[in-house]
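This report concerns only the one structure given below.
For this view, one protein chain was removed and the others were kept in their places.
Which chain is which? They are A, B and C, in the order written, and residues in each are numbered from 1.
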Amino acid sequence: MTHNIAILGASGYTGAELVRLISTHPGMKIAALSANAKAGQSMAQAFPHLRHLDLPALVTIDEIDFGDIDLCFCALPHKTSQEVIARLPRSLKIVDLSADFRLQDPADYERWYGNPHAAVQMQEEAVYGLTEFYREAIRGARLVAGTGCNAATGQYALRPLIAAGVIDLDDIIIDLKTGVSGAGRSLRENLLHAELSEGTHAYAVGGTHRHLGEFDQEFSALAGREVRVQFTPHLIPANRGILATVYVKGPPEAVRETLADAYAQERFIEVLPMGEHPSTRHVRGSNYCHIGVSADRLPGRAVIIAALDNLTKGSSGQALQNANLMLNEEEEMGLLMAPLFP
Amino acid sequence: MTHNIAILGASGYTGAELVRLISTHPGMKIAALSANAKAGQSMAQAFPHLRHLDLPALVTIDEIDFGDIDLCFCALPHKTSQEVIARLPRSLKIVDLSADFRLQDPADYERWYGNPHAAVQMQEEAVYGLTEFYREAIRGARLVAGTGCNAATGQYALRPLIAAGVIDLDDIIIDLKTGVSGAGRSLRENLLHAELSEGTHAYAVGGTHRHLGEFDQEFSALAGREVRVQFTPHLIPANRGILATVYVKGPPEAVRETLADAYAQERFIEVLPMGEHPSTRHVRGSNYCHIGVSADRLPGRAVIIAALDNLTKGSSGQALQNANLMLNEEEEMGLLMAPLFP
Amino acid sequence: MTHNIAILGASGYTGAELVRLISTHPGMKIAALSANAKAGQSMAQAFPHLRHLDLPALVTIDEIDFGDIDLCFCALPHKTSQEVIARLPRSLKIVDLSADFRLQDPADYERWYGNPHAAVQMQEEAVYGLTEFYREAIRGARLVAGTGCNAATGQYALRPLIAAGVIDLDDIIIDLKTGVSGAGRSLRENLLHAELSEGTHAYAVGGTHRHLGEFDQEFSALAGREVRVQFTPHLIPANRGILATVYVKGPPEAVRETLADAYAQERFIEVLPMGEHPSTRHVRGSNYCHIGVSADRLPGRAVIIAALDNLTKGSSGQALQNANLMLNEEEEMGLLMAPLFP
Partner (left out) sequence: MTHNIAILGASGYTGAELVRLISTHPGMKIAALSANAKAGQSMAQAFPHLRHLDLPALVTIDEIDFGDIDLCFCALPHKTSQEVIARLPRSLKIVDLSADFRLQDPADYERWYGNPHAAVQMQEEAVYGLTEFYREAIRGARLVAGTGCNAATGQYALRPLIAAGVIDLDDIIIDLKTGVSGAGRSLRENLLHAELSEGTHAYAVGGTHRHLGEFDQEFSALAGREVRVQFTPHLIPANRGILATVYVKGPPEAVRETLADAYAQERFIEVLPMGEHPSTRHVRGSNYCHIGVSADRLPGRAVIIAALDNLTKGSSGQALQNANLMLNEEEEMGLLMAPLFP
């Protein structure tokens, strides 16, 4: 049986990535694609790399008949997303890729995003979409909230450690490097090629990045007490990829073993041999996450490095993995392609 | 039925690309992988992006039992390739990705490659692997010679025009831009990141690039007379992708129509609307070739631009497409993934 | 004696490049900097790489007292430039970096730029700023029109050949590759890092690029007859640099000799030994232009390749070279820094 799929916000990078992934998925058919400024264009105009596919044209959301749709991916800007989703039929399964339903507490949402939440009840209902840790809830969910791409990377490195109590909860630093596609297809001077290539810089320094809201919520829930990490993201001149370098205090061997045990049955998470470390190049375009651990020369300290592709495992791949669960498909369907290197 | 596949030279980029493509091919199983300096390593050591796959370790060619193998891809350096292939069992189907069997005339081979051919009889037997134009011969072939990646790009732009006689045969210029992976994984100072990034330059200027041997052979055969094109390749700071800008004299509308007609039934070749042009970014990691045509402001002249991914449609994707034909599989099996953008 | 300099449009890339160059020029002092949207900002805010300099803040043009200014660089968008320059005091020496005064014929201007010229008299008075060929006129000029960066590169390769009559005037092709800074600091989707990196494409295919207006004007004047070249620009993923690959019919040795003779006394133009070719990497950040020539394998045809930095020799370096002449300074003052490699 083939499921009919709608993608709202298909003219952005996560929308295009969803189309790329679904295009070879045997159980899904793209039935509707929406865009805002680009409504009226064909997908080949918005994204010439998808030219070979037979796809519906980009329309406004209002033009879509959701009666035929089984599942809807929302790849809209945050704030817009909650407004749109609040008006969609209740019968529709939804995977939201925005930030709108990640934080359970409306006050947290307002603090990090600056506006009161417009769909508080749905916020309550939404399941946090980090597949490996919320699999059963996702399977039964109507609305799944895709995680932040940085938030996913940091959590893959840390959740099992916090849950197991093998590291000091008061001294966790996540120094993260991300490619530029995470910022989306927005017209901002600081995203121009001439501004971004050939260099690196940090942003949101000092604990102001919004994905901290997710770290706080998830890590505190896991630990049963407040956990506050330090987190500094950096932009690197590559389109895809996140590398999180995580500094913790705890016994390095136990750190690695805890991670290896936690992910032993996970198809998409690879824990490397002790002392080996991942590269974003080696997960590009794939749904895999690679994690390495080293002991630091300072006793009792470990360095954990996790890598994934922000557009795949960090957003659209995760979204498809969740949609597979919600639709009773094989979880990995459409997601087993190898990374593209070089 | 699953075919057992061997890949010789699996530690290079075209070898890794074959593994990537075959990893999701339902009708093929990788049974043996060879390497030279890296024999003894696992594929995950040579190529960490393939870590998630269950693959045989890299061995020397002599360690492979070819009795079980249905088809062998040879991704070896030219000259080595002919020596190795000459010693493989005659029962084996072979797709060679080197330059060794592309030129039918041993004198041509020697002139362009500098050494006498060591397997002249096999050279005669080999079928030139430009799938769309040699499909039937490839289906029945024992040995298929993969084309040069630049040679493939130029031929996609020009073969139908030369065959149809719509352009002046004495004034054809191919100005080509190629990514760096085409040069392979070789330790050469001019392939270092610091030497290649952030700039561009031409090489083999003036008609000295070896792929001219293929242009000469194929275009002359098509035209029934000697055809000699001008060809200047340039290196651009990107890993994958070839863009061939071709200048011809002929009626632009007829040029586009001839191409559109020739490729109307071809799954992997897309001829764009008049005046639109391709980008290498929009075919990356895929088996698609995009071709655009514009009229020049000078009457009777046209510009044709063709783009493909040198590692996929230009070599390993082409090789798999040919192998599918040789093994009676669907031609496009394992090759329908969309390009990776951004 | 120190000359007071104003730069209008200092928040763009050519403006910043002028500041960079003038910052170590012993005979010039930056007295005023203008910007439009960024008026009110310090130069360190607009361009943090200039933070160490003691510079005037960015102001609107109206806030500048031109009474103190000896020479004014206009790095404004075309059309704006002619309107602003028409209102500047006649006593001011002006180097305009826009397209507004490059074409002498108002009809040509209107045809290529789409609007009637608003300062036709000044258009007549303006001297075309290709220093090596208009040196004496520039020395005495009040208004110098900086050339297009692509137009400069093509002319360095071709002017001596057209003047000498050593090549066929009806079969000239300029296939050009340019870095992205030539498009300026504009908020356009196709200039985003994620859209531009890792690939290449052509634009303005078929003879529609505005710099053709300059080629037509200059080459026809040199030849004493109408000359129309073919010209296809391509964007490559590098910030700086233009490489023009020029295909001509003419005796290769004579081609190289004509160029070598023409530039023998030129400090900034290097003609390479026969068969050697330049790279944009090797002129980056400098005022040098490197030119190479090869014979093609087809008798009587030559390939000429010229490389320069579009922001330096192609615009701001050229502008400073011209300003030096206009102010009776040493022509090369402030321009002798070596290229930055790697």
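Structural remarks
One rule holds for everything that comes next: contacts are C-beta pairs under 8 Å (C-beta built on N, C-alpha and C of every residue); 3 or more make two chains touch, one makes a residue touch a chain.
Note that this is a predicted model, so its numbers are computed, not measured.
Note on the chain not shown: across the whole complex it touches A, B, C. For the chain left out of this panel, the touching residue among B:G9, B:P237, B:G285 or B:G317 is B:P237. Screening C:K29, C:H49 or C:R188 for touch with the missing chain picks out C:H49. Contact with the omitted chain, checked across C:T2, C:T24 or C:S91, is made by C:T24.
Touching the chain that is not shown, out of A:D108, A:D175 or A:E257: A:D175 (per the contact rule at the top). Although one chain is not shown, part of chain C still touches it, namely residues 13, 16, 19-20, 23-24, 47-53, 181, 197-198, 239-240, 270, 272, 278-279, 281-286, 288, 290, 336-342. If you put the missing chain back, the residues of chain A touching it would be 171, 173, 175, 177, 194-195, 197-203, 205-208, 212, 228, 230, 232, 234, 236-241, 243, 245, 247, 275, 277-282, 284, 292, 294-298, 301, 303, 305, 307, 342.
Summarising the interface, chain B meets the missing chain with residues 13, 180-181, 185, 187-189, 191-198, 237-239.
Keep this in mind: only the chains that are shown with their structure count from here on.
Rotation angle for the C-alpha superposition of chain A on chain B: 180 degrees, rounded in steps of 5.
Averaging C-alpha coordinates per chain places the centre of chain A 45 Å away from that of chain C. Rounded to whole angstrom, the centroid-to-centroid distance between chain A and chain B, based on C-alpha atoms, equals 36 Å.
Spacing of chain B relative to chain C, judged by their CA centroids, is 39 angstrom. Residue positions of chain A with contacts to 2 or more other chains are 13, 181, 197-198, 239.
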